[in-house]
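This is the structure, below, for whatever I ask next.
A single protein chain has been omitted from the complex, and every remaining protein chain is retained in its original position.
Per-chain residue numbering starts at 1, and chain names A and B are given in the order in which the chains are listed.
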Amino acid sequence: MFLKPTIGIETHIELNTNTKMFCRCAVVDTDEPNISLCPTCIGLPGALPVPNKKAIEFITLLALSTGCEITSKGMFHRKNYFYPDLPKNYQISQFDLPVGLNGELEIVIDENKDYIQIERVHMEEDTGKSSHSGSGRIESATSTALDFNRSGVPLVEIVTKPVISSSKQAVAYIEELRQLSIDLNISEGRLEKGNLRFDANISVAPEDSTELGTKVEIKNMNSLRSLERAIDFEIQRQTKALEDGVEIVQETRHWDENKEVTSTMRSKEGSADYRYFSDPDLPNMFLSNEFIKEVETLMPLLPKAQREELMTTGLSLSQSNILSKSDDWIKKLYVKVFDQTKDSVASYNWITGELQGQMRKANIEVLPEWFNDDYLSEIIELIKSNKISFTSAKIILTEILTTETTPSKVAEQKNLFQENDSEKISEMINQIIKENQDIVDRIKSGEDKLVGFLVGQLMKQSNGSVNPGMAKELLLKELEG
Amino acid sequence: MSNEFNIKNIAKLASINLSEEEQDSLSNDLSIILEHVNALSDLKLNSQQQEIFIHPLEKELELQEDEVVESLTHDEAISNAPESKDGKFVVPPSME
Partner (left out) sequence: MDASNLSIREINSLFTKKELKPSELYSKVFENAANSEAALHAHLTLFEEENLKKAAESDKRFSNGESTSLLDGIPIAIKDNINIKNYKTTCSSKMLSNYTSPYDATVIEKLKEQNTLFTGKTNLDEFAMGSSTENSAFGLTKNPWNTDYVPGGSSGGSAASVGARSSIAALGSDTGGSIRQPASFCGLVGFKPTYGTVSRFGLVAFASSLDQIGPITKTVDDSRIIFSSISGEDSRDATSVINNQLDIPSDNTATIGVIKELMEDGISDEAKNEVNKVVEILKSKGYKVKEISIPIIKLSISIYYLIAPAECSANLARFDGVRYGLRVDGNTSYEMMENTRAEGFGAEVKRRILLGTYALSAGYYDEYYGKALQARKEMIDEFAKTFKDVDYLISPTTPTQAFKSGEKTSNPLEMYMSDLCTIPANLAGLPAISIPTGLSKDELPLGVQVMSKPLSDNSLLDFSEIIENEVQFDGQPKGWL
C-alpha cells in the first residue's frame, strides 16, 4: 500500500546576539551554571521584559531573505504552560501577528531544485536547561537540576507549510536553512550545540486523497542523520499501522537515537491549551519601512544567489550547492582559483576533493598563513601544461600544507618536474626493457596486462617524473618495433 | 455566554491542587462572578479583536540596544532557591 507522506518542519534558531531577547544579560556559552541572570530571565517578582533590537533586526533579515511578508504592526503573546525550565511559566512568543508570513526557501537535492513554502517566522525566547539525575531516562530520574543561563536567549521559530514529502527533502531543507542563517550572520548554525533545533510533523494518506492523515509530532532529533532516520521510521510505522487497520493517534513521539524508533512520550491528556493572549508588558511593535530598508542593507549574497553565480562559472547545480554550503574561505578560494585558471572542474575538484581531503587527514582546520590562494592555481596550471603529473601534484599539496614553501620550489626540490622529452624517455625505456627481458618476452607472447607493470617500473625509476601517457605510448611503440 | 466550566480542568491548567471543599466553594464563586460578567455579552462592539493592545497612551514598543548590562551575581540569583546543588536549582524530577 503506497501512502504519500506529508511532512512539516518546525525549526528553532538561536540568534547569536550579545544579549538575551527580553533582558540585557549576556548570551553565554559555558558550563558554569546560572552566571548570566537578572530578575527578568529568572522570573523574579516585579521583573519586566524589554526587547532586543538586534534580535528583531536578525529575524526581519531572515524573514526578508525567505521572501516573507513583514508584519508591520506586530505583537508579542504569552504562551502559558507550566514547566520548571520556564521561569515565568509562560513563554513570550508571537501568535497571530508574527514578524514574517508566507515565504519560501529553495532547496537542492543532487541536480534538482525545489521550493519549500514557509508558513511563518516568529520571535520568542528560549528556556533554561534541565539535566535529570538518576539512571538517565526521564522516567526514572530522581531529581532535575536547572541552569537558567539559556533562559531568555532569542529564538526564531520557522514553520513550514506541510509541503515536504520525504526525509531527503527534510534534510535538504534544514541544510539550506542552516546555511542561510550562517550566511546572514544571525547564527553559528552548530547543530551539536543546539543552535538549530527541529521537530517534524508527519502524516500519511493515500495518494489520491484530498485530506491529510492524522499528524504525529516527532521530537528529539538532534542531527540530520536522526532527522532522516526518524522520518523514515515514522512513515513506515504509520504506513504499517494503516495497513493493519490501526488508527494513527495524534500525539507527540520521541525519537530514540539508540533504539532507532519513535515512541510515545509520557504525554499530557489532549493537546495543550496555551491560552495565548497579547502580552500587556510589551506594546505593539511597529516595523517601519525605514527599519526594513535598513535591515535590507545587511542582506548578503544568499545561498540561492551564490549557486546561480557559481553555475555561471560552469559548475553543476549539485556542485554549486555543495560550495554554497561550504565554509566562507572555501567559497572565496574557489572564486579566486577559477578566476585565475578559468577551469571550473579542476578548481572545484582540487578544492573540494584533494585539498579538503588532505586537510582533514592531517587534522588541519585552517589553511596555514603562508598558504597563498595562488598556489592551487599554480598547481592546476602545472598539471595542465604537463609539467607535473597528478600524483606529483598531490605530493606538492601535502608539502605546502605543512611547510612554508611554494609549489614550484617543492617540485624542484623533489624533482617532480615531468620528463616530457621523448628522447630521454626512450632512453629510459630501453633501460627498463633491458632489465626486464623476461617480462618483455611474456608481453610479446600475449600477456598485454604486463605493459602496466613496465610503465610502473618506468615511473618508479624516474621518481614519477615521466609523463605516464607519453611513457606508455613510447613503450608500446618500442615493444612492437 | 456559557457558564459551564470544569473546576478540576481549570485547576489543572492553573497548576493548583485544590481540595474537595475548595473545588466546591470556588466553583460556586466562579458561577456567581461569571453570571455578573454575562452583562458583556449584550454589548454590541465595533473594534477588531486580536489587533488591540490596550496601552491607553498608544505607546509603541521601543527596541533596546544589544549591549550587556551586568545584573545578579550567581550567589544573588540562587540565594532564594528552596534547593540547590553545584550551582543549579534542584527540583523533583520533571516529566517531558
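In this text, contacts are C-beta pairs under 8 Å (C-beta built on N, C-alpha and C of every residue); 3 or more make two chains touch, one makes a residue touch a chain.
Note that this is a predicted model, so its numbers are computed, not measured.
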Listed residues A:243, A:273 or A:473, member touching the removed chain: A:273
Among A:48, A:345 or A:362, residue touching the chain not depicted: A:48
Of A:20, A:54 or A:88, the residue in touch with the unshown chain: A:88
Interface residues of chain B (partner: the chain not displayed): 1-2, 5, 7, 10-11, 13-19, 22, 25-26, 29-30, 32-34, 36-41, 43, 45-47, 49-50, 52, 54-57, 59, 61-62, 64, 71-72, 76-77, 79-83, 89, 91-95
Residues of chain A in contact with the chain not shown: 39, 42-51, 78, 80, 82, 84, 87-90, 144, 146, 148, 273, 275-277, 279-283
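In the analysis below, only the chains that are shown with their structure count from here on.
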Gap in Å, rounded to a whole number, between the CA centres of chain B and chain A: 40
Residues of chain A defined as touching chain B within the complex: 17-19, 23-26, 32-35, 37-39, 42, 50-56, 73, 75, 82-85, 89, 96-97, 130-132, 134, 138-139, 141-148, 254, 265-266, 273, 275, 278, 280, 282-286
List of chain B residues in touch with chain A within their complex: 13, 15, 50-55, 59-61, 63-69, 71-72, 74, 77-78, 85-96
